[in-house]
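One structure is given here, and the rest of the page talks about it.
Of the protein chains in this complex, one is absent; all others appear in place.
A, B and C are the chain letters, set down in written order, and residue numbers restart from 1 in every chain.
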C-alpha cells in the first residue's frame, strides 16, 4: 500500500494540465498558463492526456455541460479545480497535486463502470449535437439524441456520415463535428460546427458558447501576442510560441522593463520574418504570399507599437460570419491557423440568429 | 519438428485469415486480415530459403494493404462494420466453383507423380535472382518495368479529376494554378 | 515438409480467393479476392522452385512477376474504381453494367 502511495505521489509530481475557460477569461487563463509554465508542467493536448482539469472563470450552462463531458474522458488519477481569482491560482494547483496523490480521493473519483469512455473527438457527441442544433433554447443537462438529417443512427449513438461532393468531384462521406471549445491553441469559448470531408472543411458555422454580454477585454498588445503565440504553436514552433506567451505574461502581470520587452519582441519578429521554412509552410494560394504569416507579423508589430506607447491602431477583430466564410474549403491544419490568426470577438452589434438548425 | 509446427501454424494462419476477409463486417478488419494472410505466406516463402522475396512481400504488402484500407473506407458504405450487412451475390454458384477448383488443384497436387528434386539452391539466392533478371530474364524485367510505367501513367489519367490543363490553362501558361491548397514546389 | 503440403495450402488460398472474387459486390472487395488468389500463386511458385528446380531461378522470377502483377492490379483497379465512382457514384459490380462482357 505504501508503495502504491509512493508511486502515485511520484506520478503526480508533474501533471499535464487542461485549461478550460469561457469567453472573457483570457487574463485568468494567461495567469494559469504562466504559473503552469513556471512549474514546468506541460499543457495537455486532449482530455486523454490530462491529469488536472482547470476550469477558470464562471462557466455558463453550455460550457458546464461540455466540461462534464470532458471530465468523463479524463483518465484517473485526475483532479478538477475551479479558479475564479488570480490569487487562488498557485494554491489551487498545489491542491490538485495533493488530490492526484491521494489514493482515497482517487478511488472516490474513479468511474465505477469500468474505464472512462472515449467519445468522438475531444468533444462528447451527445453534448456536441445538442448544442449545435439547439443552442439558445435548450436547457442544459437535457441530452436527447438529435441527429442531422440524412444521418442514420448507429450503435453507440453516433451519427452516420452522409455523402457530399468533394473538391475533386467525388461523392464522399461528410462528418458533422464541432471544433472546440476544448482544443489546444483555441480561442476561449469558441465553437465552430463544421462539416468535414476527409480533412477538408466543407461548411463552418462558428459561435461563442454562453453568449456573454459584457466581455472583459485584454489590452491589445497582450491579445495580439496571445494570438501570435497560438499561430506559432500550431506551426510547430513551440519555442518562439513560449517566448511570445512569456512576453504576454510580462505585459499583463508586470515583471519586466519596457526596453527588454521591446528587444525580445524585435528578436521574435526577426526570427519569424527570416524563417524561409516558416514562409514555405504557411504560404497560401497567391504568388508566394502568406496571409497567415503577414497577419502574424502584423500582430507582433502592433504589439510592439502598443508597448512602445505609440498610438497604434487596435487590431481589427474578425467577426464570426467572415471567419466562417474563410474556413470553407480549407484543409484542417490551415483552418486551425486561420482561427488562431482571426482571434474572433463576439460582436454585440450584430445580432446573430443562434437557434437555427445544424450546420447542414 | 519445429519446421513442421511452423509450417502448420503459418499455413493455418494464411488460410483462416484469408477466409475471414470475406466474413467480417469491418472494412478495416478485412484489409488487415488479408495482410495477415500475406504475412503468413511471406513466412512460408522465407521457409523455402527465399529471403529476399519473402521480405519484399512483407514490405510491399504492408504498404499495399494500408493504401487499400484508405480506398476501401473511401468508397464503401459502413466502413467500420457497425451495421451488419451482406455484400455477397450468387454465393451458391461461387461456393461450387471454388470447391471444385480446390478439389481439382489439391487432387492434382497429391496425385501427380512429381519429378525428383533437381540440383541445389545457389549459395546466394538474391544474387542469383539479380543476375538472372539482368541477363537471361532481362526481357521479363524490361516488360515489367514498361508495364509498371504504363500503369502509373494510365492510373493517374484515369483517376485524376483535374489535370494540368485545368490547373494551368490550355496553353499551360498560367503563372499560377488556381489550386485551393498549394503544394510544396512549382505552380 | 513436402511439395504436396505446400501445394494444398496454395490451392486452398486460390479457391478462397476465387470465392471472394466471385461473390463480392464491392469492386474493392473483389480485388481483395484477386489478391488472395495471387497469394496462393506466390506460394505455389515458391514451392515448385524449392522442391523441383532449386538450381534455376525461374521460380523466383515468377514470384517477382506475380508480385508486380498484384501492384498493377491494385493500381489499375483503384484508378478504374475512382473513374467509375466519379462518373456514376457506383462501387458495386452489379451496378456497373457496361463493364459486363
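Basically, a contact is a pair of C-beta atoms (placed from the backbone, for glycine too) under 8 Å apart; a residue touches a chain by one contact, two chains touch by 3 or more.
In this section, contacts and distances are computed from a predicted model.
K.L.:
Which of "Branched-chain amino acid transport system ATP-binding protein", "NADH-quinone oxidoreductase subunit H", "hydrogenase (acceptor)" or "Cytochrome c oxidase assembly protein CtaG" is the UniProt protein name of the chain not shown?
P.N.:
"NADH-quinone oxidoreductase subunit H"
K.L.:
The chain left out here touches which displayed chains?
P.N.:
A, B
K.L.:
From the list B:16, B:56 or B:158, pick the residue that touches the absent chain.
P.N.:
Of these options, the touching residue for the absent chain is B:56.
K.L.:
Thinking of the whole complex, not just what is shown, which of A:57, A:77, A:187 or A:344 touches the missing chain?
P.N.:
A:77
K.L.:
Pick from A:17, A:81, A:196 or A:303: which residue touches the chain that isn't shown?
P.N.:
A:196
K.L.:
Mind pulling the chain B residues that touch the left-out chain?
P.N.:
Listed in rising order, the touching residues are 26, 28-29, 32, 35, 51-52, 55-56, 58-59, 62-63, 65-67, 69-70, 80, 82, 124, 126, 181-186.
K.L.:
For chain A, which residues reach the chain that was dropped from this view?
P.N.:
Counting only chain A, the missing chain is touched by 7-8, 10-16, 37-38, 40, 45-46, 48-49, 51, 73, 75-77, 110, 114-122, 154-158, 175, 177, 183-185, 196, 198-199, 233-243, 246, 275, 277-278, 280-281, 331-334, 336-337.
Simple rule for what comes next: only the chains that are shown with their structure count from here on.
K.L.:
Taking the mean of the C-alpha atoms as each chain's centre, how many Å separate chain B from chain C?
P.N.:
Chain centres of chain B and chain C, defined by C-alpha means, are spaced 7 Å apart.
K.L.:
Round to the nearest whole Å and give the separation of the Cα centres of chain A and chain C.
P.N.:
Chain centroid spacing, chain A to chain C, equals 49 Å.
K.L.:
What are the residues of chain A that contact at least two other chains?
P.N.:
Touching at least two other chains: 168-170.
K.L.:
Listing for chain C: what residues touch at least two other chains?
P.N.:
In chain C, residues 82, 85-86 touch at least two other chains, as defined above.
K.L.:
Quick check: in the complex, which residue numbers of chain B touch chain C?
P.N.:
Within the complex, chain B touches chain C at residues 3-4, 7, 11, 14-15, 18-19, 21-22, 30-31, 34, 37-38, 41, 44-45, 47-50, 53, 56-57, 60, 64, 67-68, 71-72, 75-76, 87-91, 93-95, 97-99, 101-102, 105-106, 108-110, 114-115, 117-122, 125, 128-129, 132-133, 136-137, 140, 144, 147-148, 151-152, 154-159, 161.
K.L.:
Under the definition above, what is the set of chain A residues touching chain B in their complex?
P.N.:
It is residues 154-156, 167-170, 172, 280, 283-287, 329-331, 334 of chain A that touch chain B.
K.L.:
Sort out for me which residues of chain A touch chain C in the complex.
P.N.:
163, 168-171
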